[in-house]
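Here is the structure we will look at.
Selected chains only, in their assembly positions.
Naming follows writing order (A, B, C and D), and every chain is counted from residue 1.
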Amino acid sequence: MTETAAETECLLTGIGGQGVQLCAQVLARGAVIEGKHVMLFGVYAGAMRGMNTDATLVIGDGPLLSPPLLSHTGSAIAMHDKFWRPIASKLRDDALILVNDATFETPLDTDRHRVVRVPATDRATALGHAMGGSMVMAGAYAAIAGVVSLDALIAGMRESIPSYRTQHIEANVVTLTDGFTWGNEQLAPIGAGA
Amino acid sequence: MTNVEMRQVGNKLPELLLTQEHHMCPGCGEPLALRGYLEAITELGMTSRAIGVAGIGCYTSFSMTMDVDLVQALHGRAPSVATGVKRMRPDSIVFTVQGDGDMVNEGLQEVLHTAARGENVTCILLNNGVFGETGGHMTATSVIGQRTKNSLEGRDAAYHGYPILIGDLIARLEGAAYVARGSVHNAGAVARTKRMFKRAFQAQDRKQGFTFVEVLTMCPTGWFIPTLEGPDYMNETLGEVHVMGELKVDGVVRSTDELHDENVRKALEMEQALARGGIDDHHD
Amino acid sequence: MSAKGSVTIDVEVCKGCELCIDACPPSVLSMSVPVNHLGYRYPELADGCTGCAACQLVCPDFVFEVFRAPRTVQGANA
Amino acid sequence: MKLMEGSEAIAEAAIAAGCKFFAGYPMTPFTELLEHFARRLPDSGGVCVNAESELEAVGMAWGALAVGERAATGSTGQGLSLMQESFSEITLAELPLVIFNMARGQQDYFQSTRGGGHGDYRHIVLAPMDIGEAVAHTQLAFHLADKWRTPVLVYGDYLLAHVQEAVDVTPVEFGPLPTKDWAVDGTLTGTGRSRIVSPLGFDKAGRPSEGIENHLRAIVDKQDRIAAEEVRWDSGFIDDAETVIVAFGPPGKFVKYVVQALRAEGEKIGYVRPITLWPFPYEAVARAAEGVARVGVFELCAGQMIDDVRLGVLGRAPVSFIGGISTDGSGFGVGPLLDVELIRARILALHRDEPMPPLPHNERQF
């Protein structure tokens, strides 16, 4: 019972209204569709804007052993730096960090961590979907962390949208794809940049 | 850009608020009702006698922001708590603030028994037809066809039953002295609802018996609609069933049906008044 | 000056619900393009305010302070 | 001296203690207590509301307490079951509620001492053995409730409620108490210093408020202080005892009576009678258990206090249960096991390591 499988840990953070929970959902459901073992826990203070919204995501090839709250993480996604502090303290060395370029100002230790500044909001806005930053981010993370394929990601997104929000699906396909493609483009440089 | 020659109309904030900030959702109707009863208390000069008893719902956060001596009750229990307060402090002005989930679901019998006993307290119902706090589920006042978290295609009478028109039930209890149903779907309604609060508090002060003011409030979050659509959606759904008006005045009972016509008329007058250049609350 | 009324708008506490926009009889309120520190758009006032206080009555976040030209003064001008 | 049934004596004692409000809903054997409050409170400037239900009764008392008056409610254990949410939360609201449980037997020990409701709350529980103690404990209950700003439950039963004795009810003086500077009466409304009485741990906006987590921890700290200061018990003949019997309430009086008689006959038996069920006299029981051969627990139920006795004895001596369920045909009243001879027989059986006699059966009255 103590044999461990490869487990990808990811902590997500942002402020209410940025779509952090949807981002985590899409990645989690995408992974499940690919037959992975997944554990996800989201914490958010209601529908209020400006409040914190966080999520813990663990993806593995075999049954997961770790409890659903992480003390350490191998990767993180930050749509905003307002509630970044608690996560910073949990990053393992060499952790992969994706931050939303437009809203993340806190300086990061690029020597210790693999930092990727994703122009999520900007690209989404450019695509005419101002609210789609978190989908761009999901696409980029999936590609860079290499945990979920684009198809699975899109299928996962469809599952994640509640019946009364279906109008957003098409826009999300666009933003997810854009993020995923952008992410793939970054892969080479990151490998080198370390 | 303010204008020195101009006089201020009303206050930006009700005097009885300790802070302007609150965590209510955008477009929530509850703060509008809050303004109404707080200003009513001040304008009636009842400030230093007012004791509030709060139920559990989104409005519970007002318990901390109102500058009112307050007892925080459990979900549904406010009318009994208010009874204990009033029996021990008969000269104070005691009011409860409850939602439809609190009053018409969990605590239905509390408010009815309190009314039947003719307790000299005022119960205020903020009726949005959903449990806002817990995510917008249907309550005992949700009207047929209303969108709620567990009836996204609208409440279905066959499976969920029919809404309770609480005001009609209370009006028929002999212990009830004044019963009215207001709304905050537009400025006129807000102003008229404030007058209802005043009549209720005045009747309580004259020890005429139990007084009750229901207020329809928007809950865009619980209805899963844009904030902007809140007032009209409310008017066309809740407002069509829980019709605005006075259900009992000086012992005379009028059913919600009877109110319908009268209500239309009043609303009209109100708009004209607005067009003429606004309402002056101090004239009644 | 001939303005019948005016309002001050405390934009930083606005939550962008837009209830005031519809409520304004002379329709002199419109939503901003920029957002406040909470990330919400807020109302801006154009000329023609009557000081009817409708926006104040319908604003859930107590954003408006309303001013009205004293009738007496106008009487004097007539 | 006036002949009063226990219910009347308790009501008189409460009024003597300054109780100004009572609300309750009839239920055998609590009904008479409600009746006496209803009859007598108005004369003394108080109010008794015949509430429409138990839930409404406790809510009304909550309101009367919040304005700073002494108030109480009660029922039987069954009715109190309906008040559990309120008991838990009113403990968090730190209101001095006095609760009377005119129980059907001793089956409500856990409900009273472990807090039948949700959460970590505990409140003081006093268990008088007869009318004399009931008069004293009722007044003490109001004092302790105010002293600690916590509910206090007085645990009675059918026998205590209905036995009549010639008694005098005279007010007892317990030192001074802090003023109720937390109560609300409306006069601070609009002053910026308005108050809130709440179980949630939040104060008015703009004032430092502890928040729910700290509030819960503070309540538990207070409970620890109460547990340290307010333990009460009665014990006798334990020094050289080979057998110690633990029992509370009216059955505790029977046990005490029997043990005294057996001592007169030279049997080395002692007793411990917990007076506060919470906080439980663990040390007293531990001390009594030192060097004894056996500890017996007599309860008129399946055995609940025996957990606390074991927690006190902690293995020092074997602990056995010598009580049992015993009711009349209605389930409300006194069962046949509450009998001096039968209790004597059970205590002796334990003392002499003889087999325990079978429980008696009531002749059905239904």
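Assume a residue touches a chain if its C-beta (ideal position, glycine included) is under 8 Å from a C-beta of that chain, and two chains touch if they have at least 3 such contacts.
No experiment lies behind these values; they were computed from the predicted model shown.
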Using the labels shown, and knowing each kind appears once here, what does the complete complex look like as a formula?
A x2, B x2, C x2, D x2
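Everything below uses one rule, namely that only the chains that are shown with their structure count from here on.
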Mind checking the centre-to-centre distance between subunit A and subunit D? Centres are C-alpha means, answer in whole Å.
56
Measuring centre to centre with CA averages, how many angstrom lie between subunit A and subunit B?
43
Got the subunit C residues that touch at least 2 other chains?
15, 40
Within the complex, subunit B is touched by subunit A residues 46-48, 163-164
In the complex with subunit C, residue positions of subunit B that touch it:
1-3, 5-10, 12-14, 17, 20-22, 24-32, 35, 184, 186-187, 190-191, 220, 227-228, 230-231, 274-275, 277-279
Inside the complex, what are the residues of subunit D that reach subunit B?
20-21, 23, 47, 49, 51-53, 55-67, 69, 71, 85-86, 89, 93, 184-192, 194-200, 202-206, 209
